[in-house]
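Inspection log for the structure reproduced underneath, given as structure tokens.
Selected chains from the complex are presented in situ; the others are not included.
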Amino acid sequence: MNIQEFSSLLEKVRVSNPLVHNITNVVVTNFTANGLLAIGASPVMAYAHEEAAEMAKIAGALVLNMGTLTEKEVKSMLIAGKSANQHGVPVIFDPVGVGATAYRTDTAKRILEELDITIIRGNAAEIANAAGQKWSIKGVDAVEAAGNTSELAKSAAKELGAVTVITGKQDIVSDGRSTFAINNGHPLLTKVTGAGCLLTSIIGAFAAIEKDPVKAAVTSLVVYGSAAEIAAEKSDGKGPGTFQIEFLNSLYNISAADVESYGSFEKHQLGGNINESEQSFNHSGF
Amino acid sequence: MNIQEFSSLLEKVRVSNPLVHNITNVVVTNFTANGLLAIGASPVMAYAHEEAAEMAKIAGALVLNMGTLTEKEVKSMLIAGKSANQHGVPVIFDPVGVGATAYRTDTAKRILEELDITIIRGNAAEIANAAGQKWSIKGVDAVEAAGNTSELAKSAAKELGAVTVITGKQDIVSDGRSTFAINNGHPLLTKVTGAGCLLTSIIGAFAAIEKDPVKAAVTSLVVYGSAAEIAAEKSDGKGPGTFQIEFLNSLYNISAADVESYGSFEKHQLGGNINESEQSFNHSGF
């Protein structure tokens, strides 16, 4: 995996314009759709039980996000997820706030048991709770990760049988065997609601056009985080309102050269240490 | 119909501040409300079966958008629509994604059969599918129109008994007898989610204050497309985030002089050719 592959996958998203079917929460639908349009994907939100299976079947990826779940939406997720599984459509799962209430924990468990999840994305507490480990969580916002997120990603990936993405100060991707750390991103992302949810949907866009889910996830994190760094530069300290707008601009404008200049990732050795022999790009100040 | 009438209708919207009742999808509610406020209308979203009829009755227009339909919302649409029909309130229908799933096709058919729709607005594939013709559609985004949209608008208007608006590179309005083409707009509108949905709601704002639905629709398209052109100039190539914000600014600021300077429309002759004797304004570069 190298940085040139990432920019070529970005180009592929823009050319092939994959349909990403989102069953997501009411807080972030607009931002998610605009972010997917900006990166070059084609978003669709379809929740009705009557059409969820049919829409998932024709989609390039299905994204399930339980941010404002109700029993009706959980049923939609299961219908759509089963259809996606049946037709080889990758399913990306964002277990928002799992651990915050018993209902969220139960629902995440149910989704993970009944569906074949390709990639799961959350903060450290969410991933730990989804994998049956107890980490502290308050509402739907991340708490400072206290443990080793690289080890957590690896063990969660094995436990859940899904490529695991943990986002935080450093982002981690693991399939239980290979583990990557991505250094891109910006703190202002935590001040824009749905920045995590949109990322999950953008992972869906890349998973729609790249069969290797680890590569799709790492690419998404590098592109997304680089776009955030560019947006922070452009927004010039004005605040999260301006940053949000510049971030949509950046997702739309980010070039292969930008990805190569900003992108920063590294492969972890077994045991979680950084493998120095891997190519590491770390040009960003963050 | 001439361009001065359009700017006078715009002034009328701003002065009379019509109440537009929207039953719309969860992706675009915020953008729709902000766009309606910007143009000078007063948006309300009311979905409960208990109040849909009462709200539709006091509204200046009712807008039905099936972007993220569920059976519950379809029922709300039918309740509100029947009340609107009974009280002479114009009903504007946006059959989002009709043709993409059987459920959408069936629902659009049901709404068109049970309600008296004043104006229907969609891209070419949606209008064709709503009118029982088969056009290709992927998700909820438009595909390039392959046929003659002017002929399609005319035949759909006759078939559906509603003024038909087809949006695309060129926008078409037809009541089956007269057909108009509007040349305003900007490609960045396709990169902002809900740009079509907001347009449908703004057609509602104009239909609330202008009894002739053809004139209301043509005016909406000219004003909306001109505002988009101004917004594209102001956003100066920065991207869809900035464009979205400048577009709200433009809807708020667009003046009679702007409408007269940017507005571009023409009447089609029977058979779909352009009637050169009609006044044609084509000052925009788009």
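Per-chain numbering from 1; labels A and B assigned in written order.
Here is the rule we use: a contact is a pair of C-beta atoms (placed from the backbone, for glycine too) under 8 Å apart; a residue touches a chain by one contact, two chains touch by 3 or more.
Since we're looking at a predicted model, the values are computed, not measured.
A.B. asks: Count every copy of the one sequence in the whole complex, not only the 2 placed here.
C.D. replies: Number of sequence copies in the full complex, not just those placed: 3.
Note that in this section only the chains that are shown with their structure count from here on.
A.B. asks: Averaged over CA atoms, how far is the centre of chain A from the centre of chain B? Could you give it in whole Å?
C.D. replies: 34
A.B. asks: Under the touch definition given earlier, write down the residues of chain B that touch chain A in their complex.
C.D. replies: 25-31, 67-71, 97, 100-104, 138-141, 190-194, 238-242, 244-245
A.B. asks: Can you check the complex and tell me which residues of chain A touch chain B?
C.D. replies: 19, 21, 26, 29-30, 33-34, 37-38, 42-48, 50-51, 54-55, 58-59, 72, 244-250, 252-253
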